[in-house]
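Apart from one protein chain that is not included, each protein chain of the complex appears where it belongs.
Chains here go by letter, A and B, matching the order in which they are written, and residues are numbered from 1 within each.
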Amino acid sequence: MSQAAATSAVSTDPSRRARLAEFWYYFSENRGAVIGLVFFIFLVLLAIFAPLIAPHDPTQQYRDAVLVPPVWQEGGRADFLLGTDAVGRDMLSRLIFGTQFSLFVGVIVTTLSLVVGVVFGVIAGYFRGWVDTAIMRVMDIILAFPSLLLALVLVAILGPGLVNAMIAISLVYQPHFVRLARAAVMSEKTRDYVVAAKVAGAGHARLMFKTILPNCMAPLIVQATLSFSSAILDAAALGFLGMGAQPPTPEWGTMLAEAREFIQSKWWVVTLPGVAILITVLAINLMGDGLRDALDPKLKRS
Amino acid sequence: MALLEIENLVVEFETASGPFRAVNGVSMKVHEGEVLAIVGESGSGKSVSMLAAMGLLPWTAKVTADKLTFNGRDLLSMPASERRKIIGKDIAMIFQEPVASLNPCFTVGFQIEEVLRVHLGLDKAARRKRAIELFEAVGIPDPADRLGSYPHQMSGGQCQRVMIAIAIACNPKLLIADEPTTALDVTIQKQILDLLMKLQADHGMGLIMITHNMGVVAETADRVVVQYKGRKMEEADVLTLFENPKSNYTRALLAALPDNATGDRLPTISELFVDDQVEGAAR
Partner (left out) sequence: MSVILEARNIVRDYHVPGSLLKKAKTVHAVKGVSFTVEKGKTLAIVGESGCGKSTLGRILTLIDPATSGDLLIEGKKIDIAKGDMTPEMRRKVQIVFQNPYGSLNPRQKIGDILTEPLVINTDTPADERRDRAMTLLKKVGLEEKHYNRYPHMFSGGQRQRIAIARALMLNPKLLVLDEPVSALDLSVQAQVLNLLADLQDELQLTYVFISHDLSVVRYIADEVMVMYFGEAVEYGSRDEVFADPKHSYTKTLFAATPRADVESIRARLARKKAA
């Protein structure tokens, strides 16, 4: 009942801005989410302006400066703020360029699995019957494998490399999107506005993608942010195992793999890429939680 | 002495668009053995004021009142554990959606016996005996068998009977019925209302009937409180209210009933009642 009164109060202002304001109200209630968002925006800027910000070329090898420690440690040099790696490449520059690869992996994997997953999920949830059964059984088979193992197998078949790793990871993430989209479509499909569109004469494609799908987006967006971070993590894992990005690409996972032998002696070569992965994933996950708070009507307080 | 006494009750909610005042200075009294109907349209704050009195609102709500007593005891200053002992025992409540108010995971027998165990501390055999008695009292056929049923195996009317049985299990002094028949068919509504009136008369308990249906008011109430946008518009005994309503709002409400239609068109509330003073005060 307070809802009815609240809507009448809102109905005087223009729509989109009010909606955005409401979204921001719920999003900003979660402080972690705001911190995550700020850090994520920082990462995006870093990735875009990497060539301008990075002090050195990430693949340039300085033969005179092999395994230089960070500047605050003894033996550190001012022109290599975070030190250099085993072949004398600047760590800071490599980490900055690494954001490009990580965000690129996240964006491509998420879009690919979101788009394909939504198409299959909507079709399965809308038509049900044998179409549904066929799609969902295939998804169950994918889900039955441990995800990283399946990605490894796929990369082994397709051949190592960043592009193949991304294809493999998006295939592994597919079932989550299919299931979510299917469940959302099934619950929306019986609503009166869908029947009303049917009475207006809308065909299957219009009902599926124009009428129903926009109302199912909230859980999918949340799942997409969470997959974004897992994709970065999985790509790093594949890189570490030598199946993802190949050296000398400054990809964080690959950097970790190259630094394996120094794990006991030269801490910065191993720790810094690890920390970069950790805080990136953490920031995106925090942001995803905030998005869920703001978009999921079930969690909204009246 | 009045059973429940409310003076100047105010309930506010924090929302995304600022504080919203759902109940604005409502006062009322319910006496033992009396049927009070609170009638109003959606947004009138009729349910919220009762939930506030029982302390059942979420923490986002701010409740203040000059006086809020049950049987002479102050409900506002009382610690939550004290209040829980009263609610469910001396004050009971039934809701609009009978199927949703029962826990689908347990049998109805378990749910009614739980109330008996928590509030009355009866042993197993006594609980079962009392549960069967209660089911008989609310007119459920084969009570012993039905105790083992789950809520989804029963119809809406039957579930509402179970809810009533749970509500009267501890012989409450006051029963609050929040739109008890809105989700039910007319023929079932009639049975449930008759049952409530019979139980009320037999036990001599106070009954608060929250409803939007003027017909239900006419069929049950002794006294009526009319609420609109969180404010009390009128309080009168039922005959006076229907025969000679004082407030313009009540008059408009009665005129809008299709039963009272005289010509081709129904008079609408906005034609008969201008609410500028209420609108201004509620914001």
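In this text, a contact is a pair of C-beta atoms (placed from the backbone, for glycine too) under 8 Å apart; a residue touches a chain by one contact, two chains touch by 3 or more.
All of these numbers come straight from a predicted model, not from anything done at the bench.
Asks: Which visible chains touch the chain that is not shown?
Replies: A, B
Asks: One chain isn't shown here. Among A:134, A:196 or A:278, which residue touches it?
Replies: Residue touching the absent chain, from the options given: A:196.
Asks: With the missing chain put back, one of B:107, B:213 or B:247 would touch it. Which one?
Replies: In the complete complex, the chain left out is touched by residue B:213.
Asks: Tell me, which residues in subunit A touch the chain that this view leaves out?
Replies: 4, 7-8, 10-11, 15, 19, 191-193, 195-203, 206, 211, 214-215
Asks: Hey, which subunit B residues sit against the chain that's not shown?
Replies: 41-42, 185-190, 193, 201, 212-219, 238-239, 242-243, 252-254, 256-261, 264-270
To be clear about the criterion, only the chains that are shown with their structure count from here on.
Asks: Distance-wise, how many Å sit between the C-alpha centres of subunit A and subunit B, to the nearest whole number?
Replies: From the centre of subunit A to the centre of subunit B is 49 Å.
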